[in-house]
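Provided herewith is a single structure, encoded as structure tokens, for subsequent inquiry.
Here the complex is missing one protein chain, while the rest keep their positions.
Right, subunit A next:
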Amino acid sequence: MQIRAPKTKRAKRELDKRAPKLVENVKKTLILHGTKTSAVLNSVLTELYHLKRDNAVKFSKKNENIKPFESGGETSLEFFSHKTDCSLFAFGSHSKKRPNNLVLGRTYDHHIYDLVEVGVENFKSIESFEYDKKLAPKIGSKPLFAFIGEEFESVDELKHLKVVLLDFFRGEVVENLNLTGVDRVFVCTALSSKTILLMHCALRLKKSGTSIPRMELVEVGPSMDLVVRRHRLPSESLLKEAMKTPDHAKKIKNVTSDVIKGKTGRIYIPDQKVGDMPLSNNIKGLKRERREAKQNKESKKRKTESE
């Protein structure tokens, strides 16, 4: 066995950035496509990349051996996810059976966690919207989310799609938020039990009487209909493991700290049932021969048992 450690401090820092941590980094997205893509799908992928500029990687080559829903077709995806350190991916492909297909997926420990396959319809790109350029949302700003429709709760596929979209566009989880940097919102409306309408809007804050500004939505970004085709939920064990939160301090029972006495603990001793205890064989009172005979019998018993 040989120890392989990085030779430069910079390499070590890069490796430590990718290490598993208690509080994780922003999830990076990998955007790629299969052998055949349509014009619509190409623009969908590029616009997705623009929305997530800071933490996304876009591959331009065709990948013919990636089939996310098949058992063998995920190895390439997992390899790319490992190499680029991306835990979200968007895989686009186009075929007659599944036109404008987009597979949104998440990985856990660089293995496929879950997948949602959607078809993109009625796509409108960013260029087709006209708006005041001053309102354009900045890259990296934290978006607001508005999910409309009871189907997001009742239908399994849409429930899954909701969490996946939230994960995709959420960005960094921050504790302190600068209120002036709130300038975009994703509005997802459930149109039926299989289709949703996804819109990306900029926010315009207007003066109102109170300290809370009045919100106004201006459509800026891509707008598309997503039709859920297939989806794969994570397995139970994987789900449990991925949802684990770092241990909160375990409550220690029966320990109190007193100001005068210091740290005190209570010990509970179970009842000693004197009547039920078996007597020992090594009784001094028995005559020597009887004692020895008993001991021999026991050792013989043990020998036969072990054989």
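Everything below uses one rule, namely that a residue touches a chain if its C-beta (ideal position, glycine included) is under 8 Å from a C-beta of that chain, and two chains touch if they have at least 3 such contacts; residues count from 1.
Criterion: contacts and distances are computed from a predicted model.
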Record-based protein name (UniProt) of the chain missing from this complex, from "Ribosome biogenesis regulatory protein", "RCC1 domain-containing protein 1", "Latexin" or "2Fe-2S ferredoxin-type domain-containing protein"
"Ribosome biogenesis regulatory protein"
Decide which residue listed in A:Leu135, A:Val227 or A:Ala242 touches the omitted chain of the complex.
A:Ala242
Full-complex contact with the absent chain, from A:Ile212, A:Ile252 or A:Val274:
A:Ile212
Residues of subunit A in contact with the chain not shown
1-6, 11-12, 15-16, 18-22, 24-25, 27, 87, 106-109, 113, 122, 142-150, 152-153, 162-163, 166-167, 170, 173-182, 185, 187, 189-192, 197, 199, 201, 203, 211-217, 219, 223, 234, 239, 241-244, 246
